[in-house]
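The structure appears below as structure tokens.
Every protein chain except one is present and positioned as in the full complex.
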Amino acid sequence: MSEPTVPVHPEKPSVEHLGDLVVPGMALGVDNTYEAGLELKARSQWSYARRRFLRHRLAMTGLVVLVLLFGAGIFANLVAPYSFEAIDLTNVLQGPTTVAHHFFGTDEIGRDFFSRVIFGIRTSMEVGVFVAFVSSIIGVIVGAVSGYYGGWIDNILMRITDLVLTLPALAILLTAAALLGQGSQWRVSVILALFFWTGLARIVRGVFLSLREKEYVEAAKAAGSGDIRIMFRHILPNTLGPIVVNGTLSVGAAIIVEAALSFLGFGIKPPTPSLGSLIASGQQFPQKWWITVFPGLTLLVIVIAINFVGDGLRDALDPQQRRVRA
Amino acid sequence: MLTYITRRILYSIPVLIVSTFLIFTFVSLAGNPTDNLRANPQFSVITYNNLQHKYHLDRAIPVRYWFWVKDAVEHKLGSSLVTSQPIWPDISRTMGHTAQVIIIAEILALILGVAVGIFSAIRQYSPFDYFFTSASFLGYAMPTFWLALLLQILFVDIYLKWHVRIFYTAGLNNPGQGTWSFDRLQHIGLPVITLTIISFALYSRYMRASMLDVINTDYVRTARAKGLPESKVVMRHVFRNALIPIVTIAALNFGGLLGGAIVTESVFSLDGMGYYFIQKLGQLDIYAVMAYLVVTSVIIIFFNLIADILYGYLDPRIRYE
Partner (left out) sequence: MHSTRSSGEFVPEPVLSIRNLVVEFRTEDGVVHAVDDISYDVYPGETLGIVGESGSGKSVSTMSILGLIPQPPGRIASGTAMFKGKDLLKMKKRELRRVRGDEVAMIFQDPMTSLNPVLKVGYQLGEAIKTHYPKEPNDKVKSRVIDLLRLVGVPNPESRYDNYPHEFSGGMRQRAMIAMSIANSPSLLIADEPTTALDVTIQAQVLEVLKRVQAETEAATILITHDLGIVAELCERVIVMYGGKIVEHGDVHTIFQNPRHPYTIGLMDSLPKLTEDEEWLRPIPGQPPSLINRPPGCAFHPRCFLSQGRLPCREDVPALRAIDGGSDHKSACHFAEELIGRHSKFAEPVPAGGAS
């Protein structure tokens, strides 16, 4: 369609207000800001996304499961029948039973396994959320600066992320955890966060790179908006979708990695509870399968639930997906 | 094409240097190799200082790096501080064993993953698709070490109950058996299965997504509009284009595979690089740890290079960037 060279009817909004037509809700994937501004559909972008998410059965299931599990973790003291360390030498290595609430059995010094798993959930949850949160912040900042300013900053930052990709991930994390982690939950979390940001940085950079050339950014610049304002008001809302999705999925990834580190003995060390070290203790008693199975199953369920929710969020927030079911 | 390959190779060299330097710096800063010794009453302060000097630990990091590189090249990665044994023989031996497991797993996972991905995409929403999509979802979320443990428990149980040894759950060989024997197969079967399942989940998922992306492109529509039979459309136009991103994914996954090797070798007590690394890390044997990190880094960079070249072969647009 050729642009009209004749001025359009004065009732149409003028260029200065174009920046304000771009409301965060509208920015979620809506490309034709001009037409979108004429429709009142702008307000419903968020509710449309919410509707799509609620309709996603798997995501809703995942959400329910997560609320239950993480709730158990947060209120571990109330939910767990025993404390993490309560030793009962009369009840050593019992299988799962309903007697005395030992749903998951007991371990080699009689500690109730169900309680240990619940406290383990709390630790995993704390690590996962922390890592996702911190790495997201770092990733967004790096990605935004890199994508928006381009040039040598972009070059250097992207080279760094490329480099991180060529490193053997688990080995580096293990080394860092072994040398610097000292078994502390928080140190391990920080180490993980410092490794995880690269993924999101790339995604955010991509969005910034593509959007900074868009007309509404040019319009905003022409109207005198500063860089920071443009980045925050105009471009960043478009990245919220990928940020949320990526952040959610990172929680799961962080939980798995921390479990692996702890399993191998270099991550979070006792007495701090960790699902990974719980599983590791099961190696000595392969017959007492519950020691290996239950914490692992819990891990699996948590991560699957997180992945479902992440997928649901991606469906809801990513307008490019056109899944038409017959 | 040739210029493209040369360019990629040249590009890898600085990456290699910076990578190894970073690893060296990181490890050196994080852990002083002689920390252990300081606490050891057998070593006097003078010996300690001499050691410091001998290993150039009192110099700046870039200098140390240079010495280390020289040493690594001349003396094949030097010797461990803890055992005073040369590092290279251990690494080369274990590398072969790890390679065996990883390469078999990768090939299996790729073949299965690509095949399942293709069929899932062609028969979208069919029972086949639903089953494998769920399976790959599961595989994707599954912690590698837990899967390994479960398999181990399972096969130990099978042996105890039915006295039949399908797979061994520890070690590389029974005494006297060789690298390419059936006995070896029985020993590496479970680690290979573990790694295959995890990678398969990844590849089938991405292949399916890639196929679906390509199936909906304009050029596939053009191919249909030309009157091509659907089988040719899929084979000639869809498949080849869909395969391209998988090359990148497979290369990127290599780091993950090496990590998976660490885990499976620990669970199944295999004499591989990963197991070696864990042992040395536990002993805080810095030089050995560094050697492992550098070697794996080189391997990863090498495979990324291969993937880049392959990508350039498959996608002509890349060759001229």
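Note that the chains are named A and B in the order they appear, and that numbering of residues resets to 1 at the start of each chain.
As a working rule, contacts are C-beta pairs under 8 Å (C-beta built on N, C-alpha and C of every residue); 3 or more make two chains touch, one makes a residue touch a chain.
Everything numeric in this text was worked out from a predicted model, so none of it was measured.
Enquirer: Tell me which of B:I91, B:A148 or B:A223 is the one touching the absent chain.
Expert: B:A223
Enquirer: Considering the complete complex, identify which of B:H97, B:R208 or B:H237 is in touch with the unshown chain.
Expert: Hidden-chain contact among the options goes to B:H237.
Enquirer: With the missing chain put back, which residues of chain B would touch it? List them for me.
Expert: 217-219, 221-229, 232, 236-237, 240-241, 244, 314-317, 320
Going forward, only the chains that are shown with their structure count from here on.
Enquirer: I'd like to verify one number: the distance from the centre of chain A to the centre of chain B, where each centre is the average of its C-alpha atoms, in whole angstrom.
Expert: Inter-chain centre distance comes to 25 Å.
Enquirer: Which residues, counting only chain A, touch chain B once they are in their complex?
Expert: Against chain B, chain A makes touches at 162-163, 165-172, 174-176, 178-180, 252, 256, 259-260, 263-266, 276, 279, 282-283, 286, 289, 292-293, 296, 299-300, 303-304, 307, 325-326.
Enquirer: Chain A touches which residues of chain B in the complex?
Expert: 15, 18-19, 22-23, 26-27, 30-31, 125, 137-138, 140-146, 149-150, 152-153, 156, 252, 255-256, 258-260, 262-263, 266-267, 277-278, 281-282, 284, 289, 292-293, 296-297, 300-301, 304
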